[in-house]
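With one protein chain removed, the remaining protein chains of the complex are shown where they sit.
Going in written order, the chains are labelled A and B, and every chain counts its residues from 1.
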Amino acid sequence: MSITRINIGPIHPSTHGVCRLVVDVDGDTIVKVEPHIGFLHRGVEKLVENRMYMQCPPYMEKLDYVAPMSMDDLYVGAVEAALGVEVKERAKYVRVILLELQRLASHLFLIGSVGNDLGLMFTMFMWAFKDRDLILKLLEEATGQRMFYVNMRLGGLVNTLPKDFEEHTIDTLEGLEKRLKKYQAFLEKNPIFIERMKGVGVLKKEDAIDLGVTGPVLRASGVRYDVRKNNPYYVYRELNFSEKVLYDGDNLARFRVRILEMYESMRLIRAAFEKMPEGDEKGMPIRLITPKAKNRIVVVNREVPRGEGLIYMVADPEKAYRLSIRAPSFINLAALEHITKGARIADLFAIFGSLDLVMADVDR
Amino acid sequence: MKIERNKFADSIFEMHEKGFTYLVKITAVDYQKYLEMVYIFRNLESIEENTLEIDLDPSDLWMPSITNYYKAADWYERELQEMFGVEIKGRNAKRLLLEKWDGKGFPLRKNFEWNKQYETME
Partner (left out) sequence: MLIGSLEGIMGNGLSSHNPLVMLLFVVIYAVGVLIIMSAFAYVFGWIERKIIAKIQLRHGPNQVGKYGILQNLADIVKLISKEKAVPSNADRSLFILAPQLMLSLMVFLILLVPIFPSLQVANFGLSMLAIFVLLGFSPLILFVIAFSSGNKFADLSAQRSVLMLMSYEIPMIITVASVFLVSNSYNIQSIVAMQSKTWFAIMLPIGFIVFFIAMLAELERPPFDLMEADSELIAGWLTDVSAPYYAIALFIDYTRMFLGGLLISILFLGGWNGPILPPTVWLIVKAFVIAIFIIIIRASTVRMRIDRVLRLGWVWLIPLALINLVMAYVLFG
């Protein structure tokens, strides 16, 4: 059969953003996928070079609009390291709680879109989004914003947690845990779902390391690496975090790793509430920041929902001289070409979706 | 770890042999007098990180490609070519990573001229 070249995107419901894929297909089998990116390029790395440190978190949040707080935390973490600011003890716990809530919201997004990518109308999507909304409501309670929180300050947070936040969170998590089991059963008890996910888009361990994929994609291929475990920040060590690893490296493993991570996140949140000390979690007001960078070169990494986020920063006293972001979506998308080789066109978006990409994060 | 460019190929080989098989990031910093390339590698067994830094003269900007050892380097190298104007030698794919751009210069270099409109906004 002859090779047909088809163009998918840049505006397409399944690309989770604006990404253009040029796909060569032989009948129904993919010969080559070439992602064209850059439609959302805003030059964040350059913008940051021209602004004061604490002017930048809003830019960072827009990198990953599915999990804005994680990116915010990554950036603020880098600035804290550069300026030598110690995070308050209680703030560490609060940050862990908020970040894990954010991770839950982000993974729910994936669970919803998995159904979409496989052609399950919008059922799973709507169900997952309803739960995601409950979590966003919690985050709104804690930060005052529903999506772009800008809640991190050096050494702590902008807002203190409201009084009944703990109660609300525990309630929500209880409901979510039950429904999550239901969702997983709804999808996985369907033999067609398993057929479509198992053994599709296999990424072997060696290839995963060679291609440099991160986060759940890497862990689904059997690599035991999670920043929260191997380079623990905040209080993950005190909370006995354990990373979730599966060994199949296919779509199903990538899906299941995320579900396991969600249960782990819920456990972490509950444990953090228990161990949280009394005190103050407010960070430094912006005007009190003394512009004095202690460390010239800072490398900070955090486990954001999409994988390992890393910032390489050369710090000037008032602003970053150079800020380079390792965007997890960027490197996961780079692996798409390898994973989809020989797959069927029907599976292209199942694989694409399982990488859990956010295009704003890819293009920066 | 600062090294010279002519020793770079050997260091990469050595790094890969030592188990630093996971490429974390390739980036560059424009210090105006020179341009520093930064390669961060990780050993996933022992969870160690290693950084290679290479200083490049702005009049002689090129680096050998490391895609033979690290497939992950592919997109990073393309990005650097576009953002810093560092020519990466020994690559097959020539296509730009981001979409075409009409302006001049390389955006992340310090001598990049900002658009006048943005200047007034500052």
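Heads up, the rule we're going with is that a contact is a pair of C-beta atoms (placed from the backbone, for glycine too) under 8 Å apart; a residue touches a chain by one contact, two chains touch by 3 or more.
Bear in mind the structure is a predicted one, so any value in this text is a computation, not a measurement.
Novice: For the unseen chain, which displayed partners does it touch in the full complex?
Specialist: When the entire complex is considered, the left-out chain reaches A.
Novice: I'm checking contacts with the chain that's been left out. Which of A:G38, A:G77, A:G115 or A:G309 qualifies?
Specialist: A:G115
Novice: Looking beyond the chains shown, say which of A:F193, A:F255 or A:F330 touches the absent one.
Specialist: If we include the chain that is not displayed, A:F193 is the one touching it.
Novice: Of the residues A:D64, A:E303, A:D347 or A:D361, which one touches the chain left out of the display?
Specialist: A:D347
Novice: State which residues belonging to chain A touch the missing partner chain.
Specialist: Against the missing chain, chain A presents residues 4-6, 8, 12-14, 25, 27-28, 115-123, 125-127, 130, 186-187, 190, 192-193, 195-196, 344-349.
By our rule, only the chains that are shown with their structure count from here on.
Novice: So what's the Cα centroid distance for chain A and chain B, whole Å?
Specialist: From the centre of chain A to the centre of chain B is 25 Å.
Novice: Where on chain A does chain B make contact in their complex?
Specialist: 36-39, 41, 43, 45-46, 50, 209-212, 223-225, 230-231, 299, 308, 310, 312, 314, 321-322, 324, 326, 330-331, 334, 338, 363
Novice: Show which residues of chain B lie in contact with chain A when the two form their complex.
Specialist: 21-25, 27-30, 38, 40, 44, 47, 49, 51, 70-72, 74-75, 97-99, 107-108, 112, 122
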